[in-house]
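Missing here: one protein chain of the complex. Every other protein chain is in place.
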Amino acid sequence: MAGNKTVGIGLVGAGFMGRCHANAFRSVSGLFDTGVEPVAEMLADASAAIAASNAQALGFARSTGDWHELCRDPRVDIVAVTAPNALHEPVVMEAITAGKTVYCEKPLSVTARSAERMTLAAEAAGTLTLVGFNFLRNPMIRLAKDIIDAGEIGDIAGFRGRHAENYMCDPDAPHSFRTHPDGGGAVADIGSHIISMARYLLGPIVEVNAKCKTIHKTRPLHAGSSERSPVEVDDMTHSLIRFANGTRGSVEANWAAFGRTMDLSFEVTGTKGAIAFTQERMNELLVVKAGAISGREGFVKIEAGPAHPPYGNFCPAPGHHLGFNDLKVIEVAELLAAWNGGAPCMPDFREALEVQRTVEAMQNSSRSNGPVTL
Amino acid sequence: MAGNKTVGIGLVGAGFMGRCHANAFRSVSGLFDTGVEPVAEMLADASAAIAASNAQALGFARSTGDWHELCRDPRVDIVAVTAPNALHEPVVMEAITAGKTVYCEKPLSVTARSAERMTLAAEAAGTLTLVGFNFLRNPMIRLAKDIIDAGEIGDIAGFRGRHAENYMCDPDAPHSFRTHPDGGGAVADIGSHIISMARYLLGPIVEVNAKCKTIHKTRPLHAGSSERSPVEVDDMTHSLIRFANGTRGSVEANWAAFGRTMDLSFEVTGTKGAIAFTQERMNELLVVKAGAISGREGFVKIEAGPAHPPYGNFCPAPGHHLGFNDLKVIEVAELLAAWNGGAPCMPDFREALEVQRTVEAMQNSSRSNGPVTL
Amino acid sequence: MAGNKTVGIGLVGAGFMGRCHANAFRSVSGLFDTGVEPVAEMLADASAAIAASNAQALGFARSTGDWHELCRDPRVDIVAVTAPNALHEPVVMEAITAGKTVYCEKPLSVTARSAERMTLAAEAAGTLTLVGFNFLRNPMIRLAKDIIDAGEIGDIAGFRGRHAENYMCDPDAPHSFRTHPDGGGAVADIGSHIISMARYLLGPIVEVNAKCKTIHKTRPLHAGSSERSPVEVDDMTHSLIRFANGTRGSVEANWAAFGRTMDLSFEVTGTKGAIAFTQERMNELLVVKAGAISGREGFVKIEAGPAHPPYGNFCPAPGHHLGFNDLKVIEVAELLAAWNGGAPCMPDFREALEVQRTVEAMQNSSRSNGPVTL
Partner (left out) sequence: MAGNKTVGIGLVGAGFMGRCHANAFRSVSGLFDTGVEPVAEMLADASAAIAASNAQALGFARSTGDWHELCRDPRVDIVAVTAPNALHEPVVMEAITAGKTVYCEKPLSVTARSAERMTLAAEAAGTLTLVGFNFLRNPMIRLAKDIIDAGEIGDIAGFRGRHAENYMCDPDAPHSFRTHPDGGGAVADIGSHIISMARYLLGPIVEVNAKCKTIHKTRPLHAGSSERSPVEVDDMTHSLIRFANGTRGSVEANWAAFGRTMDLSFEVTGTKGAIAFTQERMNELLVVKAGAISGREGFVKIEAGPAHPPYGNFCPAPGHHLGFNDLKVIEVAELLAAWNGGAPCMPDFREALEVQRTVEAMQNSSRSNGPVTL
């Protein structure tokens, strides 16, 4: 670690995800040998005072109330963007222009059109990009992909996916960026996770046929407000999907799913086996394969362990579960390795754009009451 | 039991379901006080010899190779139809004409058009009818309905259902009535179960938007045959659905779901709670409701017991699970009670017709690539 | 079935278990080909009136208020004893004397000394005997035994068993035969189940070291009584055990286990695998074995199906669960087959006596505060 070349990190935003980024950059070198040592150079936030306070709490050397300054800072190599979604495009564009590596939280932007501008700019500039779909970093998800890719469960026939949480169950949960017509709604906010996972496992989705539903028709203007205004985004979306490889299935996005805290789940059915997973038990993967002796067959509950990289970076023994924050560390490790000349990291802007296009295709399908081809 | 008035049972067909019927009629009086005692009068099968052999095995007094004879027999009061699906209409029509009560296995017939003829005939004749969607008889399903109807989980917002089994996973599983274009396919064969359950819990489905998929494009003409012919029915169907009450959701039917033996499952999401169930653990219902103390909330695993009628008819103590065959006994008990002047039993032909129409609407939707209104 | 030779059944007692027996005898011939057809000849109960009423309800031809009469009846071949435990010995002794086959509910008697008298009498008379430890009849338990006996999980090293229910949780649950010093208490009432299962799977238990505990020190004299008297039996017993084959482990019996309706469960650990089971999910067996590919290993959830005899007698397809009452049908089928000249059925009186001795050894060990060798 000492003696490594260093890489300067600039963090824009210090909310839930900003803090998660900061901690991942802090932890990564004790767990992964990426060849580079991140240095927490600068934190930008809504004002100089807020930024200073958060920089102190999160261990950043300098702070600013002006993200432009951060993007241009010569000691910042990687700009990590966890600002509100509507700010992603301007911050990212300036970071690209300044020649930085860009690490942006999902969604890439509030609209696919905006995401496309960012993607094209990054590609034109040869920018190294990464978008924070951290659930993909779970060793059990990587195992699922390995099993699929190796043909262990045969040809893939069906996919059934879901991301259901309960954080908008309360009809008095107020409006926020989450309910803004640009980029808001359950399918954009968390549907994007199951879409990205579906694409990671099985490739592009080429057709959707969706129906969005708003369960709570109005919400308070802000927390505690007695004034309410209509909700224009979905609380719940169900969609039929078709993959480029011919697999068919469905996905659901639901942020008003009473009782569900993190049902990011799927079942992949192949002609010779199947895989089932839920993030509610993120250290387990259920796998069944053809070939078992009659009367002995069934789903195997595989528990995460050193046989599932990069679990071993966290612990040399099985049974010691990874947590959510560990996934972010893995993500950051892959980013740093790529920055240091390794393989490009995924999902890049292009992939995140495709996810966003899929989200919008679902929204369009719901409006037009028919299938939309991508 | 002795001293009760008797009711003569005529059974047409003695396969998987015929045997299940016979055993239910045999067991019912020891478990339920229906006021009538069933007498196994006559069994009809494909030939006189087969019928005689099965009658002996299943305890029927008389047998016949001609179901017409059974339908006209004066000592037969209830005609139980477990013959191949294509025979349902002629047998049922004759039983109706003869003034019998008709207890028909699902599906009611091979097409909705045929099912409609049967329904209209039964209604015109005032026939007491019952169709064997036995999964509805599970006390835990009745509990789910009670919870929903009492408003315990608030207004219903979403439904996610599935019936997945693995019995057609094998690409060499041969053609049979199951793959016949009339009445065959996964959505007709088992999708009907999850549709009937959805309707039981939440009422009519008024719109579907489905996609059927044939996974194994050809199958052997018959078991062991090297000659194969194309499969014209679905192995897997996903559908968006809308209920009359506005609830939206999805269902999947899949008979090639590797690893799944009986995933007849659903999650009903309300504004104040949710219910989850799978037939793989048919003695459990998961329920979460608003109002728990913060930090103590979550899904409750309710286990079947005497508090869930008619569990108590089988056992006075909780923890002694019901099995599949017990569901058939409950069904038969309700039939006998209705025959004896009690409340009409459900699902009757009309309800089964609606299920079948929903199945066909899904098939039509898949063909037309768009939503179909019912 | 018709044409079979018949066997006359006399049932003594018509409570929870009497009814369960009656239904099993009624159902068995539709499900099993035992070569004989049981005929419900006579039911004996506490008075002639009660017996007559129960005989009618359960389909017995004749009834009596005097079990002596039943034991001597020439048309009764098998005496099924479900009377209160304290009556087991006199009824059974008379049935043995009369040359009947004896089918007795567990426990065999209220004390091991009594059970020994019964066993010696039966052995001297060459009586065919069966004791109703019905949980052993579960196809998944038979599978567990097959796996162990075939060496699939290597040499057996450890056993951890439990039978926990909640039916005596309530401190106001009154005294009854269950709390009588002779034959009462949790370890006698339900501990006997896990002991019989342990013996079935792994053979004789030769040493115990137990501690009994009375949680509720007094109970009402009878339901609703305000008068209370001390409880002299255990609510909960934990014991170390050693099997003749060297396996060590522990068992718990607990009838005041809040939240547990039927945790009759065990884990058998071998040098090359392990098996886990709970009656709460009686159609599942968890099995792990050596030899899996690294990173793919884990417990397999095996679901009951036709590959697990005699499941196929109930249903030709997997996924259609058996219930508690089905286990009694299997038990009765084995009894009838043995009566008809087949292999002797187990557990016979001798085996039930050994279970009872093990129970008493635990009680003695608790009193003496040290190990007891059997």
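For reference, chains read A, B and C in written order, and residue numbers begin at 1 within each chain.
The definition used in the following text is that contacts are C-beta pairs under 8 Å (C-beta built on N, C-alpha and C of every residue); 3 or more make two chains touch, one makes a residue touch a chain.
Computed from a prediction, not measured in an experiment: that's the story for all the values here.
Undergrad: Taking the full complex into account, find the residue in B:Val36, B:Ala95 or B:Leu143 that is in contact with the omitted chain.
TA: Hidden-chain contact among the options goes to B:Leu143.
Undergrad: Going by the contact rule already stated, which one of C:Thr119, C:Ser196, C:Asn254 or C:Thr358 would touch the omitted chain in the full complex?
TA: That would be C:Asn254, which touches the missing chain.
Undergrad: From the list A:Asp73, A:Glu89, A:Glu152 or A:Glu165, pick the residue that touches the absent chain.
TA: A:Glu165
Undergrad: Looking at A:Met197, A:Cys212, A:Leu322 or A:Met362, which residue reaches the missing chain?
TA: Reading the full complex, the residue touching the unseen chain is A:Leu322.
Undergrad: Under the stated touch rule, tell me which residues of chain C contact the chain that is not displayed.
TA: Residues 153, 157-158, 160, 162, 169, 171, 209-211, 213, 215-216, 235-236, 238-240, 242, 248-250, 252, 254, 256-260, 267, 269-274, 276, 288, 290, 297-299, 369-371 of chain C touch the chain absent from view.
Undergrad: In the complete complex, which positions of chain B touch the hidden chain?
TA: Its contact residues with the unshown chain are 143, 287, 292, 294-303, 305, 307-308.
Undergrad: State which residues belonging to chain A touch the missing partner chain.
TA: Output for chain A: 1-3, 16, 19-20, 22-23, 26-27, 29-31, 33, 55-59, 165, 167, 260-262, 279-283, 303, 305, 314-326.
In this text, only the chains that are shown with their structure count from here on.
Undergrad: Based on the averaged CA atom positions, which chain is farthest from chain A?
TA: Farthest chain from chain A, going by C-alpha centroids: C.
Undergrad: Using CA atoms for the superposition, what rotation angle relates chain B to chain C, in steps of 5 degrees?
TA: 180
Undergrad: Interface overlap for chain A and chain C, more than half of numbers shared or less than half: same or different?
TA: Mostly the same residues form this interface, as more than half of the numbers used are common to both chains.
Undergrad: So, what's the distance in Å between the C-alpha centres of chain B and chain A?
TA: Centre-to-centre distance between chain A and chain B: 42 Å.
Undergrad: Distance between chain B and chain C based on Cα centroids, please, to the nearest Å.
TA: Those two chain centres are 34 Å apart.
Undergrad: Could you give the separation in Å between the centres of chain A and chain C, each centre being the mean of its C-alpha atoms?
TA: Chain centroid spacing, chain A to chain C, equals 54 Å.
Undergrad: Touching two or more other chains, which residues of chain C qualify?
TA: Those would be 303, 305.
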